[in-house]
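Of the protein chains in this complex, all but one are displayed in their positions.
Letters A, B and C name the chains as they come in the text, with residue numbers starting at 1 for each one.
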């Protein structure tokens, strides 16, 4: 309550909370009175206590998500993607081209991924791009290419879906659906992938707090799908030396708050090829359940994000890191 | 070029640019060589020069948007919404409830708006909410309520659309379609409203640079719809005293870069009722083409954003500001 | 408390708080128990309750500053600078060159300021610069120039002090001492100006929350100097179109929290001459107690921040704004 709140104003708050079925405990100090509310938080939200006369501030103490919270589900959930188990005992290396461009490029990238130790193939058929003049992806044709190459190379496929109405189509080809950073709060899309019965990789919005990210996962979980893998991919800050700032702390923070696995994307966060190997090592060491990395047979001809795609010596270094480091941290490569 | 770039590396860059139909001008210094590229920028993007050996950095000089740029369209475009003209000679006051809850609440809010001097009625039927447990709006039923109240009160209606597949439905009821902050880079939705033939209000993403915002407007414009009004509604920063930080400078910056009108949302940026009047005054003074404000007959019962909705004395102050200040800055109230 | 906290853990917290002379009120819910603390907050800080077993989180409710808080001092304090009254009934226009370069340049700028309606002259003799290769100011020689020009032109002088050991020297020449954005948390310097008996202008750190800014003011106030004027000058965000993002909302937020006057610096926040007039108008309209603006007789020869200094037509526009707008908002020009 505000320092000058009256008893009547205090009573109004307490009565309203009790009228809504909650409990209100009053702590009176010399300068300030605090009212502790206990009960159904979502119900309290509709009371608009912030607007009551005499109320200085309303501070929420409990977490606003339930199904994805570790409070209600203490063991970390592994997520199974067509036989590949992600977390907590495994480390999963996911690799592939940023975008599916041609069957040949995708096949070459898939073999690069497999030879480097990847368990899953990534590749985009639908590409959300900042500029309307940039390459937007091959669409369903790209999905067909991915499905053919999965059969040939033997790696299950992770691919992005950008529109709720494409979810059935993408799910018909893919083993795991990816929600990109710009769609983390596209709630219709979250609900659609929540109903589809396939695992989902949910990238963090570049502007999203960890709490908002977990709330977005809650949207998916609420529709019955708990096979969610979170993906930290960098947040927007004032630093311009990197495309985004990889929030490496998000991995242990999420592990403390939620039972969902979390992987790291070192390619899109930094936007620079020379950072991919060191950031991948950091991700393994910090305890991530996996990484997802861009590779391309010819980065200088890539239609999307060529400057960050790995090839040759860098990829060899990453192969070694992914093979050697996870066992030291108690994980086997999945 | 990097300080240790070789002549061969320099030649490779120059040859590639010329092969793509561009011109490359070489400026050689003691420590560094700079290559200036002139030609079709979008074409250059596909060359991936950043990945070439010997290249230190690629810096883009020209703007990546065209249709919404003032360079190609020096006069500011007024946008006409069912007879209400937004910018550059007018100041447009848009008001209404955050969400349509009931016909009675919406009607009362609409009369509050009209009596305060508003020319357009805002109100949400589809509400994207961070929490899946929060009120999500009435959907098409809300649109019907809005349409009935428009006929009764005589204010054209602005309302949000959150899914590309609802665009036809929303356009059937609304006079102007609003794209919310979380959908600023929902490219499918942008393209859909670009094809619908009704004016669009494009809110800035809370994480978006001004350049990205103009690129999002370019997505709409590219489909043939140039009736776009931009809306600054605050960006995400480290400051926690306000929900977001209103970037008031964005108004003159956008006016310098683009011919589109720009309005300000003082309600959602601050998230506090006590800031709405001072921020509205600031918006008028900085040269905005309008403001869009939440009003509610009973903020303490509002299902959405009650703490920022105006009522009573605050609304009277805003009414006075909207009536008195624009003429001093050379604008008439539309 | 954490959901799995034991009664013993709860008792340990309660006993510790009571042992320190405070009161602890326990609110028990089904899922969570909240302990409300009432008493001497600074004392509680030393208890490290966050480190106790079973404690999930510690949330501070009361404000951590006292002397500058409006809670304890409801009326806004005007600050008197050599006869010029800053706030709450006045609007004070402060202008002058970013840096004192020569007597001629400073004199010309001082007359520009005076003719435009300024009541105080700004000008830097000590310039903290990001680059060690940039112009660092004239030092005491610059102070002498300022003092001579004050006598000639008749405007009291505001100038920056960057080192605690220069405070006496600067105070010997200046009417008001300025603490720059990079020194907002230079606590030795804050304490030094707190003991000097001259008014202080405290610029907000470009990275500082409003709470931290008020805490910095508290450092000055604690030494007995309450003649503090706060200056909002933009914060660092991801937006790159402006040098910093002017946080215009900070003005009413500070007015709600503190009794100190607050002015706005539209020159350094935007870093662009074309933004100075619109941002100045916004500052007046939002309720600022003044503005501080760079002017220069020859911006293209300025040794510091030439791109933002006003001259000619822009200055004429600002002169008109400063003359016409404050009366409409109930203030007289000081």
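Here is the rule we go by: contacts are C-beta pairs under 8 Å (C-beta built on N, C-alpha and C of every residue); 3 or more make two chains touch, one makes a residue touch a chain.
Note that the structure is a prediction, hence the values are computed from the model and not measured.
Within the whole complex, the absent chain has one touching residue among A:5, A:84, A:248 or A:310, and that is A:248. From the options C:154, C:188 or C:330, the residue with contact to the chain not on display is C:188.
The chain not shown here is touched by just one of A:70, A:281, A:296 or A:331, and that residue is A:281. Touch with the chain that is not drawn comes from one residue among C:73, C:114, C:198 or C:236, which is C:236. Although one chain is not shown, part of chain A still touches it, namely residues 207, 209-211, 235, 237-242, 245-253, 256, 269-270, 274-275, 278-279, 281-287, 324-325, 328-329.
Contact residues of chain C toward the unshown chain are 42, 45-46, 48, 50-52, 64, 128-136, 162-165, 182-183, 185-188, 205-207, 212, 215, 218-219, 222, 236, 273, 299-303, 306-307.
Where chain B meets the omitted chain, the residues involved are 3, 23, 25-32, 34, 36-39, 57, 59, 61-62, 71, 236-238, 240.
One rule holds for everything that comes next: only the chains that are shown with their structure count from here on.
Mean C-alpha positions place chain A and chain C at a centre distance of 39 Å.
Averaged C-alpha coordinates put the centre of chain B at 31 Å from the centre of chain C. We define each chain's centre as the mean of its Cα atoms; on that basis chain A and chain B are separated by 26 Å.
Residue positions of chain B touching 2 or more other chains: 207.
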